[in-house]
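Heads up, one of the protein chains got dropped from this complex, but the rest are sitting where they should.
Order of writing sets the chain letters: A, B and C. Residues in each chain are counted from 1.
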Amino acid sequence: MGRTDIGPPDFHEMLPDVIKKNYGTWKYHEIPRPGVLKHVAESGDTVYTVRAGSPRLVSVDFIRDICDIADKHCDGHLRFTSRYNIEFLTPNEKNVDLIIADLKKLGLPVGGTSPGISNIVHTQGWIHCHSAATDASGLVKAIMDEVYEHFVETKLPNHVRIAVGCCINMCGAVHCSDIAVVGVHTKPPRPDHDRVVAQCEIPTTIQSCPTGAIRRHPDQSMKSVVVKEDLCMYCGNCFTVCPAMPLADAEGDGVAIYVGGKVPNARKPPMFSRMVIPFLPNRPPRWPEVVQAVKKIVDIYAANAKPYERVGEWIERIGWEAFFRRTEIPFTEQHIDDFTHAVETYRTTTQFKW
Amino acid sequence: MGRTDIGPPDFHEMLPDVIKKNYGTWKYHEIPRPGVLKHVAESGDTVYTVRAGSPRLVSVDFIRDICDIADKHCDGHLRFTSRYNIEFLTPNEKNVDLIIADLKKLGLPVGGTSPGISNIVHTQGWIHCHSAATDASGLVKAIMDEVYEHFVETKLPNHVRIAVGCCINMCGAVHCSDIAVVGVHTKPPRPDHDRVVAQCEIPTTIQSCPTGAIRRHPDQSMKSVVVKEDLCMYCGNCFTVCPAMPLADAEGDGVAIYVGGKVPNARKPPMFSRMVIPFLPNRPPRWPEVVQAVKKIVDIYAANAKPYERVGEWIERIGWEAFFRRTEIPFTEQHIDDFTHAVETYRTTTQFKW
Amino acid sequence: MADETPLLDELEKGPWPSYVTEIKRMAKKNAAAKDLLGIQEQSYKDRVTHWKHGGIVGVTGYGAGVIGRYCDSPEKFPDAASFHTMRINQPAGWFYTTKSLRTICDIWEKYGSGMTNFHGSTGDIILLGTTTENLQPCFDTLTEAGFDLGGSGSALRTPAGCVGQARCEWSNIDTLGLIHDLTMEFQDEIHRPRWPYKFKIKASGCPNDCVAAIARADFTIIGTWRDALRIDQAAVQEYVKKGLDIQELVVRRCPSEALVWDAKTQELKLLVDDCVRCMHCINVMPKAVRPGIEKGATILVGGKAPIIKGAYLSWVLVPFMKVEPPYDEMKDLLRKIWEWWDENGRTRERLAELIERLGFKTFLREMGLKPVPQMVKYPRSNPYVFFDR
Partner (left out) sequence: MADETPLLDELEKGPWPSYVTEIKRMAKKNAAAKDLLGIQEQSYKDRVTHWKHGGIVGVTGYGAGVIGRYCDSPEKFPDAASFHTMRINQPAGWFYTTKSLRTICDIWEKYGSGMTNFHGSTGDIILLGTTTENLQPCFDTLTEAGFDLGGSGSALRTPAGCVGQARCEWSNIDTLGLIHDLTMEFQDEIHRPRWPYKFKIKASGCPNDCVAAIARADFTIIGTWRDALRIDQAAVQEYVKKGLDIQELVVRRCPSEALVWDAKTQELKLLVDDCVRCMHCINVMPKAVRPGIEKGATILVGGKAPIIKGAYLSWVLVPFMKVEPPYDEMKDLLRKIWEWWDENGRTRERLAELIERLGFKTFLREMGLKPVPQMVKYPRSNPYVFFDR
């Protein structure tokens, strides 16, 4: 019998010596080159960090590979970042090159420091989730291949945080990312009446719908539900509570792109990402339309934003009308909010650009 | 029998010659002194405007008085502004002093030009409206007496538009004024059951309530309504559709103060006024608490805002927390929005001042 | 009826002209005005209004233009027991000949209390206080003299516009011509209420919006231009020479960073595409900067006060419309809006509230207008998107 409620290991056991010693007394840092951080403590001690990209969905052998590097150069310690990258810490400057060389052998890129593009926060997709409207890992691979230069270099105006959510549950900080790629359904659920009876609580199912699109089946004997299709915006919330209402559909499912979100309080307060492309088709294995759209937005941002401007800050300065004009993305009905606080998004001023 | 649908007189008949001649070809203007405008046309023609304050609620003899001045110096023409001021136009610079002298005789102040305080946009109050929670004309008189210097001089950072609405119907641009004084009820309506039966449509009355506070009277035989008092926010909408539900109350009625609204698109887009004092008592004839509150806000704004900053722009720059600190106005539960889009007003950032 | 008005007397002190003095002037010769004074004193004492809900009163053929009003103490104030107001449609821009004003004064002295508002906050001349019997003869005499009633109730309200091209160098449209034309065209809509609620039209010649249209009109017309504003560099230098801190007070306050001041060449450069035509630089330097040449208006919809769903500022519907007589494009749009609103609106539901309830998308489709980014501050953030498939 396992022990319960022991909680995670105490992090103190996991810390390298230089970290333990200088805990809470770091003084400043430098980024001597992309993917390498140098932190200096009040004591004068220095720690170098080499950051490497990871596909996140990895085998145990991958973990063993990186452990080998940490054993060789980092006294058997390593850490992961909040964006899945691997960090190798060492007080010894000479180890930096050795670590990088070993990472190269494994085919792992060194980078992810600002101002560039770090790893993509993402989710399960077709690998594990029943809700998925697209795959996450595949989109990430295809996009990272395309923007790779920005991972290994730091030449953007500020960092660009990309996130992929495989459905609108948006596991991750998708709704506040510079560029967010979100799997979307665009066809209403199809209640499987036999299974609804067996697997679903009808009142809960009806209540789950944010737009009130679900009604009791008009034929009382059916003990099932129907969907008023014109009220459905395919959120999948009903599917979460009632598995007998699948929405997934090869043609109907695809990808939407949101831009301009951010999390830090630096300069402008945190911002939500905003929808700019309502739908692109699912085209595995490499989703060319999605990849090109992301690339184009990154390129135009890179060429036009001022230093330190995040994507959202840049767009706020130039105006959304200029964003749509420059990216040549068509503006449609779908862009105009029609949910609860929609009216707060209407332009209540004559200030705009042509 | 009168003619119908003849509409207003054609404005062309009303225009002074210099205006008719230079219509649409004005080139620039100057404000040679407070209350006097000088407009120069492409033709080289010039028109001087002398602007005088008016209590708005005036007798026909008052109108005749000002007509006398216009006959004497302005070839029998005059106009009113969108804020009730009277404008005397003349192509003849020498007439300016004569007009001012005659206005002085009538006791009418010359001024109202920017950057100062112009006339107060206001409403009926106890003079004529059944909805009034306060008097408008009296408040206006009391406030204008106090800020008089800003009408006849132009020494503020930008103009400060003051408005008075005698109930929350806010007749006027009250909701977008630098300083808005609004009559408020703070006690629920008291249905007069006998009159409800006679004068009101019950379903309409129930529907009129934005918060659903009105219910059918539990005693079916009553054919009246009851008010769930904890759901009532005293908007008076029910009273508008059902006269048998009065809210007016000598103790409960009073005045709220809103600040920071603006209408022009200059610099920042138009802004709503925001509530800063939820309630001050009705103390006719001079509402000393209200007058002092307005004065204090004007003074602190005058001392601290940068040139061209409107009240709302100034507050946005320093932060609302600094506004409350500097004005020593207490911040209460009432300040926090709890209506439909309340959640959009919560501070979703760590950016704030202590 | 009170002859003593100790509370109101306090309001005759101080430098600002006193409305109490005005009532007293009339009270000397007009019984209704005298009772009005008494009622007001009573309210100051009791701290509540003494007016009751108005009944339906009016003139033959119209449903609008008169606000009925009765005192709640007719026994005490018999001469103001009924005290209705008449709303008289002002001439566009509030210009008058003294002759026309004197005519109104004479009529009102005869038929009413002699008290007025110049003007009401919608823009009408408000003739304050008459009896039910006097309404029709007063109206007849007024129309003889060329004046008509304005709007009230669930009707088109009296349109209003800023002084515009009559005296303002910045006006991009002829607000007076436009307002007069619309008022004449829609006489029926003004005088015969038949809609779910009130509807207001206001026009300002430029984005300074001197009639506060964006805050107060369901249909807001604001003059603007499509090309570049015009800069007279010599005049700019003149301002700078006279001590204007152009960098701090003009360039820095431009909301879209569209201006660059080159201190060396003393030149003010405009990044044309970046200008959002806010008017600030023009306001600060009226002799040096002026609007462009390709003029027209932005049409916005939905402005209103708080009742019922909260206050709204108008929002962009048509970024640019040419505004020239006979204003057909605008009139067509107005008619389309009214038709849709009339068909779908609930009682006491203003246009903004209806659009919010049924969706801006639906409204655009009904108007036959294409969505453009200028309509929104920013695109949606939520993923709750409808597709028609």
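Structure notes:
Note that in this section contacts are C-beta pairs under 8 Å (C-beta built on N, C-alpha and C of every residue); 3 or more make two chains touch, one makes a residue touch a chain.
Small disclaimer: the values here were computed from a predicted structure and weren't measured.
One chain is not depicted; across the entire complex it touches A, B, C. Remark: the residues of chain A touching the chain excluded from display are 1-11, 13-16, 19, 23-24, 26-30, 39, 47, 49, 53-64, 67-68, 70-71, 76-82, 84, 86, 89, 107-109, 121-123, 125-132, 135, 137-138, 140-142, 144-145, 148, 151, 168-176, 204, 208, 210, 235, 237, 240-241, 243, 248-250, 253, 261, 263-270, 272, 282, 284-286, 307-308, 339-341. Contact residues of chain B toward the unshown chain are 168, 170, 175, 182, 184, 186-187, 210-211, 230, 233-235, 252, 256, 258, 260, 272-276, 278-279, 317-324, 331-339, 342-343, 345-354. Take chain C: the residues that touch the chain left off the picture are 306, 310-311, 381-384.
Keep this in mind: only the chains that are shown with their structure count from here on.
With each centre defined as the average position of its C-alpha atoms, the distance from chain B to chain C rounds to 12 Å.
Residues of chain A found to touch two or more other chains are 343, 348-351. Multi-chain contact residues, meaning those touching two or more other chains, occur in chain C at positions 207, 214, 222, 255, 276-278, 313.
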